[in-house]
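Here the complex is missing a single protein chain, while all its other protein chains stay put.
A, B and C label the chains in the order they appear, each numbered from 1.
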Amino acid sequence: MSQASTEIVRISGHAGTVPGAGLNREYQVCKLVDTTTCIGCKACEVACLEWNGYTFSETKFDNSYQTMPETAWNYWNLIKFNEHERDDGTMMLLMRKDQCMHCEDPGCLAACPADAAIVQYANGIVDFQEAHCIGCGYCITGCPFNIPKFSPTARKVFKCTLCNDRVSVGLEPACIKACPTGCLHFGTKSEMKELAETRADQLRSQSGFPDAGVYDPVGVSGTHVIYVLHDAKNPELYGGLPRDPHIPLSVRLWKGPLKWLGNLAMLGGLVGLALHYMRIGPKKEEPIPPEDRKPS
Amino acid sequence: MQASRREFFKVAAVGGVAATIFGFDLKPAYAQLKELKIARATETRSTCPYCAVGCGVLIYTIGDKAKNVTPQVVHVEGDPDHPTNRGTLCPKGSSLEQDMLNPRRLTKPQVRRPGGTDWQDISWDDALNEIAHWTKKTRDETFIEKDANDRLANRCEGISFIGGCTDTNEFNYLVVKTMRSLGLVYLENQARV
Amino acid sequence: MTNGWIDIKNTDMMLIMGGNPAENHPCGFKWAMEAKRNRNAKLISVDPRFTRTSSTADLFLQIRAGTDIAFLGGLIRYAIENNRIAKEYLVNYTNASFIVKEGFKLPEDGLYSGFDSATSKYDLSTWNYEGVGGSGEQGGAAGATGHAPEPVPGKVGGAAPPPHLPPNVAYDLTLEHPRCVFQLMKQQYSRYTPETVERITGIPKDQYLKAVDMFTSVRKDGDMKKVATIIYAVGWTQHTFGTQIIRTAAMIQLLLGNVGRAGGGVNALRGHSNIQGATDMAGLFDSMPGYLKAPIPADTDLATFLKRTTPTSSKPSPWGSWNYYANTPAFFVSLMKAMYGDAATKENQFAFDYLPKVDRDYSWTHIWDDMYNGKVKGMMAFGMNGVMIGPDTNKNINALKKADWLVVGEIYQDETSEFWRAPGITTDEQKTINTTVYRLPCAGFAEKDGSMTNSARWVTWKYAAVPPPGQARLDQDIIADIFLRVRDLYKKDGGKFPDPILNLNWAYADSAHPSLSQVAMELNGKALADLTDPVTKQVIKAGQQLPGFAWLKDDGTTMCGNWIYSGCWTEAGAQIQRRGTEDPSGMGVFPNWSWSWPANRRVLYNRASCNPEGKPWDPTRKQVWWNEAAGKWAGNDVPDFKPDSHPKDHMGPFIMNPEGVGRLFAPIGVLADGPFPEHYEPIESPTKNLLHPQQSNNPLVKKFKTPYDKFGDPEEYSIVCTTYRLTEQYHYWTKNNPMNVQLIPEPFVEIPVELANEKGIRGTDMIHVISARGTYTAKAFVTRRLKPMMIDGKKVYQIGLPIHQGYRGIIEDEGKDARTPANLLTPAVSDPNAHTPESKGFLVKIEKA
Partner (left out) sequence: MSTTDTTPRARTTSAFDEELIPRYTMVERVNHWFGAITYTYCLITGLAFWTPYLYWMAAIVGGGPTARFWHPWFGIFFTVSQFLMFLHWSGDMEVDNDDRVWADNIQAYIENEDDKLPPVGRFNWGQKLYFWGMVGSTILLLLSGFMLWYVEAVPWSIHILRYVAILVHASVALITIGLFLIHVYMSTILEEGSFGSMIHGSVTRAWAWTFHRKWYYKVTGRARPTE
């Protein structure tokens, strides 16, 4: 049993408070991406690639510094570049590291039909277990951030693991470690949330970004990757970051009411047919009356 | 690509102690973590060869430096102790592994003869002998002992040495020692441009 | 860098200009971001393009390439006009109060006094301080950064003896004297009004004023606590007036009292891992290790050489000047002992004759010009891709065609070793190229040990992780092997002046495979006889490593390969291998991490971080201070000062200058093209110089005469072009690396939307960029990050292109690009001081391909 599951909340025959209450660790991990200090150097992209052993896929120059249009099955971490002119005419180059957001309420997991192909750990990491993945791609539909990608060669779906192999032994994810400017931070969710709010506050008060804020969307019950944005009111500016992401309604309907209705209907149908047979029985052919035996 | 694919699908249960550090409750039947690829690798401290920030890097190699083993690079990442980069690396530093494991590396001496349209292989011994002969020949032909004003010049204007940006201090110093002693004055370096 | 990477975190204000550290030094740039995050420091980015550095800036200004002096000169004017200067610092730590000789003339017409149009040289006699007490002009030379005067060959006796600084300088502490440096400087930059700056640089006046106001705000109301830093890179260096741009920055920092202070300084971000070390080791024609000067033919003997190159102090008489370069003889003789060992004796002037004497400019562009003209017949290039680096790649290729032999030591197939099959050279033509080319496989960074010196002067040892692949060999083994074979040939057959070759000190345990730790110990230096310190009575036995350069002697009892590296590998061990991570002051000093030259000092001139009484200007950022009780300087950093010099002695903090103070005015040709920087246009410019149209360019710039040295007419070539690196690629190296190629798969040209619309070009269209010298072909990157500029009422476009791709590399070999190196476009003209070619700011036209 892990520490997470042995956290003591009540003790029998014990007077006073529970020792350690209030001191217990928070296990929820979180990446903080401060887009206002991102320099778009792509160190995170390469570190991710190198650590995870994916090497080369062909890219094309597309009138941008951006490596490719979207993340790929073998490219989990992509900085999206957007030129933006503010109302006062000043230029901005908005750069946002795109990767799995590790939603608290993950749409991929909700949509996945394969037993144990997607797991969510107590620390918040949503992890694809490729051994169990059947490659159906429902997670792709379920994700409001367009993150999981199908590998035609492996016939499975891949995405950022938040370097759970590193995190599990007390190392930070590869992208976090590489980030030269400290635009990426890693820690517990509450610490990162606080750091993000402090930074957003500084941007509002010191740097002339009155709309600066933190992106931790409630639609998916928060994410384990949060952003500081210069303009939190317009997340779409940052390479299409959804304003209000949530598990798609259709996935919810499909996995909820439709599933139970369908199951009920199928079961009901089988039962109904059985009852029909028992009550009414088979249809049998009848002899042809003589008038119809004669040729006309 | 083959190797990395294998690596990716190779899963192993991580021991309970390690697993609990960040609160994993591993039920191996459901979730198995990729093994840490540097778990038993040897760490060598080096300096990134690219820009002049001089980031510390850790080179992870397979093998424990035993006599019968040729180490093999598996990973490179920033040295967290280095005060300047504190473990961070830029996209170039992050790809250093590929600089070491690069099929495009030169691995044998070659020569292109006058009028040649391709490279020919040459042994180190022949190559260095020929270079030494060229050096002496050109030096002897172009050496200026006295200048036009009959002052001591002792310089060789027929040979130039241009040095690179990643050479160590010690190499640079050896170049200065040897090349100045040959009388070279066309001695320049990336430092100029 | 006067300061260091981590020290940037201590700043309150950053002017980043002529550099793009976010892209080219990302891991160092973190400290700029730390300053922003933790100190609310402001960042001003001035660049021809809106770069990724600009994206993090509080203020971005788009400047026309090559007009930096106009920008900075205007900043000096603004600071003086608005009294945003550090008066006490200025008076005590700079030569602002020094009085300049009568007859010195400012360049209102583009020329300083003393210009001889026939030789295109300056007579430097008026570029000097006024002496007090008659026979002032004895001895003394230009000092640390000086440039050897060039005698005219063929003229008996050479040039007139170089002028010397007066030992006692006339001065006026009120700074009112009309000929004092401050008043001259004020007069010089009075012409750089915001209006003029706008016309020259293309920066609208209101934006410009916002920037200079922001920068000088650190000295608002006479406050001395705040600190501003100026950060630059080759965007400043690579101009025909590059050194003067940097000098202007230094002047601003002196004027505002920012030099020597934590979070301040003038910080050159060097572009390569060991460019700093290569410069320190003097892999350059004009210097010897440790910035000692190279001998010239006029130095007929050692004494003459030492007299010429050893400065004597020159200062107001009540002040002190340590003039550390007075120790030049000790440094030089120790170097000669390191080079020639027992063969360097007092009797043979420590083998002074062995050294080649330089009589002119042998710098980079001259190599190729002289090779083209048949003078240079052989070349060795180790890790140096000369064809790609240019300038004028075509010229370099055609020069190599005329060479007899070329040796290239590399780790990848590079353009230089394959010049004979560059694009456009047919097989038939290859058969006519008679150059023998040897390509030797060298070792990569991870395969060699040794030390490298970063931009912050930290000398750090690295360890070998893996052996070189295949038959590849360590670079030092190759050089040793070549040298030993040449030496054997001279031993066997004799030849021209074999003495320096036969007598070179090569006492390495394994001579064919010199151990770099042994070489590093030689750089540090050791005692050749028992030495005793006259004060402390400390004894260093013969054969022991020296603790530092203070022990160096001019009598041959010490040897030291590079005096500034003395202290790097002492009896206490390899200081450059230290890994102490403690930082007691919290100011990012890390005194026990590796070792920095000189003497492990992390911030140069740090005496200037205190007021004249020896107290820090800002008590929250204490670097060094005078400890009255101990009677010496103490600090969180090693004081860059005479340890026991009492503040009341008024010794200048700039101990490497004979004046002891910082130079607002650079006397006697320390800089060849003028004591104050003046705005000149790049050799190729879309406009005449608006300050003095009759003298548009730097008058000292020379143009070569080969058919490749062509220059574009602004009527035809109207677009200003600059070149740069991208963060994803490293020069001509990572194009062999799939991951980096994936990030930037193809070469491109960044062009403004407006220009693209005018020419009907859309993003990713193939275009030609054509200069008078060559054509570069790549895809268009149409962007709003470059905007058209108004230069003196005329619309001017600027474009930019990365330098990375050439004709060998992953995509090049797959035929996926046009295989045109960027330096096909650049002109082979260079700065008269640093001899760096002008790669930033030249003229082109563009066409749809």
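Keep this in mind: contacts are C-beta pairs under 8 Å (C-beta built on N, C-alpha and C of every residue); 3 or more make two chains touch, one makes a residue touch a chain.
Please read these numbers as outputs of a predicted model, since none were measured by experiment.
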Q: Going by the touch rule at the top, give the shown chains the omitted chain contacts.
A: A
Q) Of A:V29, A:L49, A:L78 or A:C133, which sits in contact with the chain we cannot see? A) A:C133
Q: List the residues of chain A that touch the chain left out of this view.
A: 70, 111, 113-115, 132-138, 140-141, 146, 149-150, 155-156, 240, 248-251, 253-254, 258-259, 262-263, 265-266, 269-270, 273, 276-277, 280-288, 291-296
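As a convention for this text, only the chains that are shown with their structure count from here on.
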Q: Tell me which of A-B and B-C has more C-beta pairs in contact.
A: B-C
Q: Could you tell me the distance, in whole angstrom, between the mean C-alpha positions of chain A and chain B?
A: 40
Q.
Taking the mean of the C-alpha atoms as each chain's centre, how many Å separate chain B from chain C?
A. 24
Q: Give the residues of chain B that touch two or more other chains, as numbers and ranges in rising order.
A: 78, 85, 88-91, 93-95, 98
Q.
If a residue has to touch 2 or more other chains to count, which residues of chain C qualify?
A. 26-27, 30, 727-728, 738-740, 743
Q. Which of the residues in chain A come into contact with chain B in the complex?
A. 1-5, 25, 27, 29, 41-43, 45-47, 49-56, 116, 119, 121-123, 127, 129-131, 154, 161, 164-171, 174, 177-180, 182
Q. Tell me, which parts of chain B touch chain A in their complex?
A. 1, 3-5, 7-9, 11, 14, 16, 18-26, 29-37, 39, 75-78, 80, 85, 87-91, 93-95, 97-98
(Q) Using the touch definition from the top, list the residues of chain C that touch chain A in their complex. (A) 22-23, 26-27, 29-30, 33-34, 36-37, 40, 50, 52-56, 58, 60, 726-728, 738-746, 748, 763-764, 779-785
